[in-house]
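For this depiction, one protein chain was excluded, whereas all remaining protein chains were kept in their positions.
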Amino acid sequence: MRAIWKYIWKRVLYVIPTLVGLSILIFILSRVLPGDPALMAAGPNAPKWVVEQIRHQLRLDKPLWEQYYYWLVDLFHGDLGYSTYTKRSVTADVIEYLPASLQLIFMAALFEIGGALALGIIAGRYAYRLPDNIVRVIAYIGISVPSFVWGLLFQLVFASLIPLFPTHGMYSYGTVPPPRVTGFSLIDALIAGQFDTFVDILWHMVLPAFALSLGAMAQDARIIRAGMVENTEKEHVSLVRAYGIPERVIFSKYILKPSLVPAVTVMGMDIASLLGNAFMVELIFQWPGFSRYGINVMLNKDINGIVAVVLVIGILFAIANIIVDVVVAYLDPRIGRRSQ
Amino acid sequence: MNKKLVAAISVIVVIIIVIGVLAAVQSTQKPQPQKKRLLRIGFAWPTYIDPAVGSDYSSSTAFTNLYDPLIFPGDKGVPKPWVAESWEVSPDGMTWTLHIRKGIKFHSGDELKAEDVAFTIHRLLTIGKGYAYLFTPYIQNVTATDDYTVKVTLKRPYGPFIATLMRVYVLDKNVVMQHIKKPGPYGDYGDYATNWLLTHDAGSGPYQVKEVVLEDHVYMTRFKDYWGPMVPNAADEIQMLALAQPATEKTLLTNKQLEISSQWLPEETIEALAKESYLKVSKFPGGDEFYIMMHTRKPPLDDIHVRKAIAYAIDYKTIVNQIFPGNPIATGPVPSYLPGAAHNLPTYHRDLAKAKEELEKSKYWPDIKEHPEKYTIDYHWIAEVPAEEKVAILVAQDLQEIGLKVNVVKVPWLRVVEEMANITTSPHMVSVFVAAHYPEAGSLLESRYDSKSADTWEQNEWLLNKTLDHMIEDALSTVNTTERFKKYAQIELAIMKLCPSIFLFDHMIKVVHQDYVKLPADEGHYTGVMGYDFDGRAIEVLSTT
Amino acid sequence: MSAMLALKEWLKTIEIKKKWYNFSRSPLSLIGLAISLSTIIMAVFAPWIAPYPQHAGFFTDFAHAKQPPSWQHWFGTDEFGRDVLSRTIFGFRYSLMMAAVVLSLVVPTGVILGLIAGYYRERWIGKVIMRIADIFIAVPPLVLALSVCSLLTPSAFHAMMAVSLMWWPWYTRLLYNITSSVKEEYFVYAAKVTGASSFHIMFKEIFPNAMGAVLTKVTLDVGWVILLGASLSFVGLGAQPPTPDLGTMVADGAKFLPDYWWISMFPALAISYVILGFNLLGDGIKDAFEG
Partner (left out) sequence: MSKEVLLEIKNLHVGYKTHMGVSHVLNGVNLTVHKGERVGVIGESGSGKTTTMKSILRILPSNAIIKKGEIFYKGKNVLEMKEDELLNLRRKKISMIFQDPTSALNPLFKVGQIMLDIIKYSYKLEDEEAKEMALKALKEAALPDPERVFDSYPFQLSGGMRQRVCIALALIGDRELIIADEPTTNLDVTIKAQVLNLLTSLVREKNVGWIFVSQALGAVRENVDRVYVMYAGNIIEWGPSRKVFSNPLHPYTQKLLECVPKLTGKEFSKGIRGRIPNYFKPPSGCRFHPRCDYVLDECKKSVPEAVEVEHEHFVACNLYRR
């Protein structure tokens, strides 16, 4: 266990300079690329002095390095700056919108893992037979169809043809949102004892989460399937078979576990696709999350908002990757221990 | 390992099944909240409900319902006494005395007094955002001389002063002062409560804020002690819902989960919805006109003949018949119904022969003929208004016919604003909807063609015409309305002769609403003032949900 | 130049026939090849293939707008009265051009940086390159591309630049890994001993070993770049109208769902079609090199 913590710590130490670099990159880009954020923030009819005032408020009248320095100082005070889009602290925006996105992405990840395991195992078990071919077709479709196309397709199908799932927002009309405690509406609903609301939120999450997860699910299913086919022919499988271990156990233990390692390894990339595609999916499904906020700050050239969005997603991505690495290390003992 | 995995998979499978089953149950039994008259309106974020910050359509709609303005726009925008019950102007036109109505109660329970009005205007001028631009050039000082009298001194005489007061939404001074957060950009006043007012109100209007979730919704409930007149079946609650997709709005409307659609539904969706028996389409003037502004300082558009050629080449009829059906072709530089709009102005219509003739008169013609690409005209349209794309492409097609090359560019709104701030970055042509800030022709004449507005988004023409500036200033400082309007007419004629813009149509707002909602517009009443179209005081909701 | 030489060299060393055999034994690879070729052909010969080529430019015919699929307009017409099929065919042009531009910028940059970083792995230059590459990979490519695009005015050029900016590190990483492992092999030592220049070793000895992996990645990336470009367009940060850009067509048409579904769904299918083609092709090439 100590080894794992040491491993995590090492990963964290490695990722910090990268995140600092990322913040510098996006900070500079947001300030250097043409376009006057202050003018945009002031609104179309504002007099010049208001624009100047905003420029001062955003420290755009200072040299770049100084701007970054103060931004860092503020960051350590938990302040990500003033959002010209929502007209309040970006920190407040992050706190408000991030949980909804995390909740959605988490659900999508569940779908992804569940679906990938189911499809991958079926395909691996019946390799080169009909179920395998069906899964292969599903997988290729999943990989090729962009998540925003899935989103629109679901809108088309479920908005009018089969109104089984809602196609926008987080609550049905008339559902009272639970009082905000954690910000995660699912958890808040449970805390408040509003089971109906809990179900309602889940119900609203199905389509966006599914649209979000399909691509990654297909990718993972293929990898699991490939791993299973490969491992089935491995000598270590012959060995346990030669010693009379039942096929069922061989399959679910000695074949499956090594097949999961590469699938989990690519989950890092899958999380990237989830985080990225959430931008389109939240937009389509009007999910009140961080990615939709991200699109809006981007379209409104809210520079502090943009920096925060990129950085927060960078941090999430880093955390997700560390988690993935830890899971891989747990599954594959060679990885954690080799570094010793 | 094996068992754990099986467990994990089964949990996920169970979750999916449970959701599916619950969904089926859910769709059959909807939660039943208590019945009330509900008015749900679609709109677009951002909406800033602080009157010193917001100034767009949705923000203004919120102000109308949360606050009381000093002057209310009556039918066709004619000023109607409201918080300011009556007023006098000094003979030199420099001092206005406003008498404040007694007995108006804020949502806090306090009475609205002259002090609050003075405070509101000071706050607006200090913050400088929102509608402040209407007042900063004119107002010198505001003082409350007693509890019910406000004295406003101007920098120079200003004819439409009373009309502009439709944009002063009175705030409760005490409440604002209580919520000031320091430090802030406004010295002793800290942040002037801008943070708090983003999600709360300090008004006296017929509705008060129940909940604001940024980027999602503004819920307002009826204020029981409202002083003013209300229609009999006014809504108990108004919900402004941020909706970004026509498809969503369509679903909500057909499910009766939305009373009034947003005002930017694509024509296609409106057509489809109009077929439903329980839905109605309402149409009313938005107080704005759709222009294609031409940069009169940029070759080849600096040549009036080229501009005229363009004006004659454009297929106005297709635009108002196919792209924006139901909008009347513009009759001049301001919407025809606006107080002070001139009538019988000479206008332009599609006439290709005339267009070619004009173009051939231009000094650029020989060159354009040889090298049309040298004079490629940049046509910018605003990304946020997708229907403008159709106009843009139609115009490009039309101009191609007379031998002009057009480069159509889709530009986000804020970027257009930025471009238009500078004479060199302003595009050749840009199509924009511009609304009068107060219901008078003078508003548009000033904001569209005065040199002062040349670097704003409301003018891409860069006319910088001294004579015109003089005429506008003279008209605006004329306190007598009849005389003022005569002067407006002269200005309008002068502008038509310069042909600096293409006057496409007077914009009509179209919304789809449930038949149990009665809008004043359905009976032909409208103000033409942005934000007063969805006034809870005047909308009847004949059904409870 | 050296890349060309390396390519020649490499073409000689690989057994094309065997590779083709490996490739063609999977029907999926052949389908992928067929799809990819068909999109390329449609893109190149769009003006001749599209039934209404003028509909890709400034064209309106509101009288025939929003017509459902018919014999005249297989994919129906859009809100301008333009033939969706014609615009979709032209749309392949833009998509493939995007992929071509991005990859032709990204592959050489990424490959060279990766070779250098891998070859000088222990020196500061290698470390610096990899740390910088890490920064660009620290965020999902779509997020950073969106941010950069939104800071610039939306245009096809900016979209391509933004995507390129996000994409090079993947090639750097790939080459870094291959170089790091190949570097220790005997033939590299042999070259070193005979006094070959670092340049020679990097491009003539090491690079040919990475060709298969690079080729596979390039093919697969065609699909991914198209996807990324379509995503940018979908948000409104792509090519300028009336350029027939598949992502923009989907986004614009989405406003008319569900009544006029064909306006958005056919371009959406077209995007999936291209991505599917290059995915299958990429997998086929991978099998050809590994099998």
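As written, the chain order gives the labels A, B and C, with residue 1 at the start of each chain.
We take it that a contact is a pair of C-beta atoms (placed from the backbone, for glycine too) under 8 Å apart; a residue touches a chain by one contact, two chains touch by 3 or more.
Note that the coordinates shown come from a computational prediction; the quantities given were computed from them, not determined experimentally.
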Could you tell me which of the visible chains the hidden chain touches? A
Residue among A:R11, A:R136, A:R180 or A:K257 touching the omitted chain: A:K257
The listed residue (A:D36, A:D220 or A:D332) that touches the chain absent from the view is A:D332
The one residue from A:P63, A:G78 or A:G244 touching the chain left out of view is A:G244
Could you list which residues of subunit A touch the chain missing from the display? 232-246, 249, 253-254, 257-258, 261, 331-334, 337
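To be clear about the criterion, only the chains that are shown with their structure count from here on.
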Just say which it is for the chain contacts: an open line, a closed ring, a star, complete, or other. complete
Geometric centre distance via CA averages, subunit C-subunit B, whole Å: 43
Can you give the whole-Å distance between the Cα centres of subunit A and subunit B? 37
What whole-Å value do you get for the distance between subunit A and subunit C if each is reduced to the mean of its CA atoms? 24
Please list all residues of subunit A that touch 2 or more other chains. 35, 155, 159-160, 283-284, 299, 301
At least two partner chains per residue is the criterion; list those residues in subunit C. 153, 236, 254, 257-258
Within their complex, state which residues of subunit A touch subunit B. 35-36, 39-40, 42-47, 49-50, 53, 57, 85-88, 93, 96-97, 110-111, 113-114, 117-118, 155, 159-160, 163-165, 167-168, 172-175, 196, 199-200, 202-203, 206, 249, 252-253, 256-257, 283-284, 286, 288, 292-293, 296, 299-301
Footprint of subunit B on subunit C - complex, ascending: 58-60, 62-63, 65-66, 79-80, 153-154, 236, 240-242, 252, 254-260
Subunit C-touching residues of subunit A, taken from the complex the two chains share: 15, 17-19, 21-22, 25-26, 29-30, 33-35, 136, 140-141, 143-146, 148-149, 152-153, 155-156, 159-161, 272-273, 275-277, 279-280, 283-284, 294-295, 298-299, 301, 306, 309-310, 313-314, 317-318
